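As you look at this complex, bear in mind that one protein chain is not there, while each of the others sits in place.
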Amino acid sequence: MISVGVVGGTGYTGIELLRLLLNHPRVSVDVITSRTEEGVAVADIYHNLRGHCDLIFSAPDVDNLAACDIVFFATPHGVAHQLVPALYDKGIKVIDLSADFRIKDATLWEHWYGQPHGCESLLPEAVYGLPEVNREAIKEAQLIACPGCYPTAIQLGLLPLLENDLVDSDNLIASAASGISGAGRQAKVDLLHAEISDSFKAYAVEGHRHLPEIEQELQAAQKNSKKSVKLTFVPHLLPIIRGIHVTLYANLEDLSVDLQALYEKRYASEPFVDVMPQGFFPQTRSVRSSNMSRLAVARPQGRNTVVVTSVIDNLTKGASGQAVQNMNIMCGFSEQEGLDHLALLP
Amino acid sequence: MISVGVVGGTGYTGIELLRLLLNHPRVSVDVITSRTEEGVAVADIYHNLRGHCDLIFSAPDVDNLAACDIVFFATPHGVAHQLVPALYDKGIKVIDLSADFRIKDATLWEHWYGQPHGCESLLPEAVYGLPEVNREAIKEAQLIACPGCYPTAIQLGLLPLLENDLVDSDNLIASAASGISGAGRQAKVDLLHAEISDSFKAYAVEGHRHLPEIEQELQAAQKNSKKSVKLTFVPHLLPIIRGIHVTLYANLEDLSVDLQALYEKRYASEPFVDVMPQGFFPQTRSVRSSNMSRLAVARPQGRNTVVVTSVIDNLTKGASGQAVQNMNIMCGFSEQEGLDHLALLP
Amino acid sequence: MISVGVVGGTGYTGIELLRLLLNHPRVSVDVITSRTEEGVAVADIYHNLRGHCDLIFSAPDVDNLAACDIVFFATPHGVAHQLVPALYDKGIKVIDLSADFRIKDATLWEHWYGQPHGCESLLPEAVYGLPEVNREAIKEAQLIACPGCYPTAIQLGLLPLLENDLVDSDNLIASAASGISGAGRQAKVDLLHAEISDSFKAYAVEGHRHLPEIEQELQAAQKNSKKSVKLTFVPHLLPIIRGIHVTLYANLEDLSVDLQALYEKRYASEPFVDVMPQGFFPQTRSVRSSNMSRLAVARPQGRNTVVVTSVIDNLTKGASGQAVQNMNIMCGFSEQEGLDHLALLP
Partner (left out) sequence: MISVGVVGGTGYTGIELLRLLLNHPRVSVDVITSRTEEGVAVADIYHNLRGHCDLIFSAPDVDNLAACDIVFFATPHGVAHQLVPALYDKGIKVIDLSADFRIKDATLWEHWYGQPHGCESLLPEAVYGLPEVNREAIKEAQLIACPGCYPTAIQLGLLPLLENDLVDSDNLIASAASGISGAGRQAKVDLLHAEISDSFKAYAVEGHRHLPEIEQELQAAQKNSKKSVKLTFVPHLLPIIRGIHVTLYANLEDLSVDLQALYEKRYASEPFVDVMPQGFFPQTRSVRSSNMSRLAVARPQGRNTVVVTSVIDNLTKGASGQAVQNMNIMCGFSEQEGLDHLALLP
C-alpha cells in the first residue's frame, strides 16, 4: 500500500481521482485538500462516497502532503507551480493533472495562460505522462505532467500517421467535442443545464489552450522531426456529462499504406487503446467511466483524406484515470490495477 | 470460482449482469444465450466489452445451462416459466430477474400479465429476493424471484413504517419516476430519444404490473398482517438513462415517533441501504451504476403526512446488482463482493 | 398598439416575455431594464433575437417606465415592492411576475421570504392573475400578481374537485416536477449541466415558498370555504429545460361523481386548458413553448384516490405567457392574441 494525497479535491477531476483511488487495492488516500471546503467531509459534498470515505478536506499543507508517497494535483493552472517545488525537493512523487508542466517552452506557456510561469526550474524534470509514448520515462519520473483531455484523444488518433510521416503534417484538422464536465465544476451561467442542454456549439475557435501542447507533442512524434506541425483545432461543447470525441482529418501522402493494419499494430500491446474493426466507429458511451480509448480509421470514397475518430472519457483517460495509470507505472504496479472496470453502458 | 449462465443477454439487464459478473472475482460467466443473436460475439453488440469478453451468444439450451452452478434469467415474462423447471430438477440454482415467480397468487399473475401462469408448481419454492427482508431464506433458496425495480425502491422506503404499523396502510401513495432503460431495449417509437428527451409524463396511471407485487410484499411486512394495504402507484418516465426515484406519502398514526432514528436503526447493518441525514434528500445520480439505495424521510410542516424519498439504479439494485447480491448470499460470498464500486458521479 | 416596459429582462422569464411580446401584433416593447447589463444590446445576450430586436438594456427608471401603458416585472422578489408604488400612483398598469403581491397576508409573506414586506398598502389592490378563476377581476385590475409556475399547474388540476367540495381537502398531495429553467438564470453549481443532467431529485421537501400561495388560493376556491386546506407539496427537479408536471392525489368523498365530465365541463370554454380524453395522460412536451395547460384525471383501480396530472410550460403558462394572457384581458384584446402558436414538438 502506498499513501497518496490529492490537492484540489472538490472539482470533477478530484472526485474522479477519489472514485478510482478509493477502489484501488494498493492505495490509501490519506490527504485531500481544498481551501474553500476545509473541514468539510468529502462525502457531504459527493454523496456517492457516503459510507466509502471518511476523509475531511484540509487546507493544502506541504508537511502533510510530504507524508504521502505520491501527490496528485487536480488544481487550476498556477497552483502546482507554487506547491510542487517543496514536495519535489523532499523526494515526493508528483502527478500534476493541470497544465503547469505540460508545455516545455515557458514563454509559450505564458503566452497562452496569461501569467508568468511559476516554476521553470522543474520543466526539464517533468515527463509528459502519455504512457503510449513515454512509458519508459514515466517509470523513472518524479514529476509527471499529465496530458490534457483533448490532447490525449487527438494524439492517440494521430500518432500512427505522424510517427510514420504518412501525412501532410502542416495541414491537420481536429474537430473535437467534449462533455460539459471538461469545463469543470464552476458556477458560470454558460455551464447551466438550461444553457447547455439540447444545444451544441463550437467555442474557442480562434485558439484553445490545449493547442500548443498538442502541436509540441505531435512535432516530437514525427519520424522526421523537422517537419512542421500545424493543427487547426476546433473544440465544441456537447450536452453530455462525460466523453470526448475527436474527428481528425489529414491528407495522406502515401495512398498504399494499410491504415487499419497500421493502427492495429501500433496499439496491439496497449491496454487502454482499442482499435475498432474496419467499418465500426466508436461512441463516447463505450468508454464512459473507463480508462479505455477507442479509435477508428477510414478513408472515405477512397480519396486521400484520412479520417480518424477517437473517443475517451475526459475525466478518466483524459485526466484522472490517466493519472492513476501513470501512478501504476511509476510504482511498478500492473498498469491496469484499479482501472480494469468496464465502461458503463447503457 | 462458480460457473454462471445468463439467459437473455441482449437486453439492458443482461448487459448490466455481464458488467457486474465479468468483474466479479469469484465468477466465471460461461454461457450467455439469445435466440435473436445466436452466433454473434457479445462484444460486437456491446462495445464496452471489447477486450474483456470472448463470449458468443448461443441459443438457450438446458444441457448447456445445466453445466453452470447458477443461471440468471434476464428475459421477458413467460420465458422462465418454460425453462426453469428442467434446471430446477437438475439442482441448478436459478435467479430470475423477470416477473415470473414474484407473485405468489397465480391467478393474480394471470390477471396482470394476460396469459396463463406457466409454472405454478415452483411458486412455493421461489424466494422473493429482497435481501433486506429475506436474507435468511435466500441463503437456502434454489430459486430466487428477484424483485422489480419500482418494488425495490418502494419497499425499502416504506418497510420501516409498515413493519411498525405506524401509518394508515390503506392510503399509501407512491409517485415514482424511472429512467428510460427501465423500459428495456425495444424498438418502439415511444422510447426514441426525440420522443423522450426534454419531456416528462406519467404512464400506466390506471394500473402498472408492479402494483400487485408491491402490495403483496407490503402486506406481508406489516406487524399486524391483517391490516389491508392499498397503494396508489403512479409511475413516470424520466429523460435519463438510469435511476429510479420514488416519493412516498403516508399518513402517520403516531406523531411521536422519531422517524429519522427509526430509519437509521432499521438499515444500520444493511450494506446497500444508506439513510441520508435529516434535511438531505437523495439524487438518482448518487447511486448511478452502483447497488446502493439511498433514502430520506421527512414530515413537512410537522403535519401528519410522512414523505420518504428513495433512489436506486434501476438496472443495478433494481435488477442485476440485486441479482448478484442474491447470488453472493446463496453462495456464501461476502454480500458486497463484486458490488463495491462507487457510483459514477458526475 | 400599446407601449410596454419590462423590468428585469435578463432572466428566463424576461427573455420569454420578449419572445412573446415581440411577436404580439398589438404591442410595442419600448423599455427593457437591467441593472447589470445596462447599455448592452438585448440581442447580444440572447442571439435568437438578432435581427428582431434593437432594444438596449437601461437602468430601471420610473419616469421611463411611466411612459409605457403596461409594465411587467420579471424580477427577484422584493424589487416590485420598491418600484411598483410610483408607477401605480401614475396610473400605469403593472403585471408582476414575482411573488411580491401573491400572498394576501403580509406576515405570511415575511415568514416565507425572510424579509419585511415592502408594499403592504397595495396588497388589497393586487388581483391574483389566474384567468381561469379571476377573469372578471383581471379586466378591471391595475395591478396583477401573476401566479407562480407550480401554483398554476396545481390549481388548474385541483380546482374542479375543490370548487365542488368533492375531496378531503386537508389531505391533498402534489408531487411536482419542474424543468431547470424554473430555477432561473443563476450562476450556481447546483444548476450546472454536469450536476442536473441524467439525474432527478426532490428538493425543498420541508417547505417550498409556493406552498402558502397555493393553499391560500385553494382555500378560497372551495364551495365551503371554511374547510381547511392542507397540501403536502414536494417539488422535484427535472433534467429538462421547460415544463412542469404535477401529479395530484386526493381522497374522494363521493365516489359517484363522473370526474371526466366534471373536468371537461369546468374547462369547456377555457382557451388555455385542455382536458385529455379518458385514458390519455399529458406529456410536458405537448405544451413546450405554448401557453396551453393540459390535464388528465383518473381513479386507479376504481379506488377512492383520485389522481390528476397537469402540465404547463413553466416559462409560458407558468410565467410569461400567463402574464401576456393577463395583459390581453386587461386591454380588451382577444385572450389568445400573440399566444396562439403551437407547442414545439418534437
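A, B and C label the chains in the order they appear, each numbered from 1.
Definition applied: a contact is a pair of C-beta atoms (placed from the backbone, for glycine too) under 8 Å apart; a residue touches a chain by one contact, two chains touch by 3 or more.
The structure displayed is predicted, hence computed values, not measured ones.
Student: Check the whole complex and report which displayed chains the hidden chain contacts.
Tutor: Taken over the complete structure, the missing chain's partners among displayed chains are A, B, C.
Student: Looking beyond the chains shown, say which of B:4, B:126, B:159 or B:196 touches the absent one.
Tutor: Answer from the full complex: B:196 touches the omitted chain.
Student: Touching the absent chain in the whole complex: find that residue among C:266, C:294 or C:317.
Tutor: C:294
Student: Please identify which residue in C:7, C:29 or C:49 touches the non-displayed chain.
Tutor: Missing-chain contact among the listed residues: C:49.
Student: Touching residues of chain B against the unshown chain: what are they?
Tutor: Against the missing chain, chain B presents residues 12, 179-181, 183, 185-189, 191-198, 239-241.
Student: Considering the whole complex rather than only what is displayed, give the residues of chain A touching the chain that is not shown.
Tutor: Counting over the whole complex, chain A touches the hidden chain at residues 171, 173, 175, 177, 194-195, 197-203, 205-207, 211, 230, 232-234, 236, 238-243, 245, 247, 249, 251, 279, 281-285, 288, 296, 298, 300-301, 303, 305, 307, 309, 311, 346.
Student: Taking the full complex into account, what residues of chain C touch the chain not shown?
Tutor: Contacting residues on chain C, toward the hidden partner: 12, 15, 18-19, 22-23, 46-52, 181, 185, 197-198, 241-242, 274, 276, 280, 282-283, 285-290, 292, 294, 315, 340-346.
The working rule: only the chains that are shown with their structure count from here on.
Student: Is the contact between chain A and chain B built from the same residue numbers on each copy (over half shared) or from different ones (under half shared)?
Tutor: Same; most numbers are used by both chain A and chain B.
Student: Centre to centre, by mean C-alpha position, how many angstrom separate chain B and chain C?
Tutor: Here chain B and chain C have centroids separated by 39 Å.
Student: Quick check: how many Å separate the C-alpha centres of chain A and chain B?
Tutor: Centre-to-centre distance between chain A and chain B: 37 Å.
Student: At which residue positions does chain C touch at least two other chains?
Tutor: Within chain C, residues 194-195, 197-198, 239-241 contact more than one other chain.
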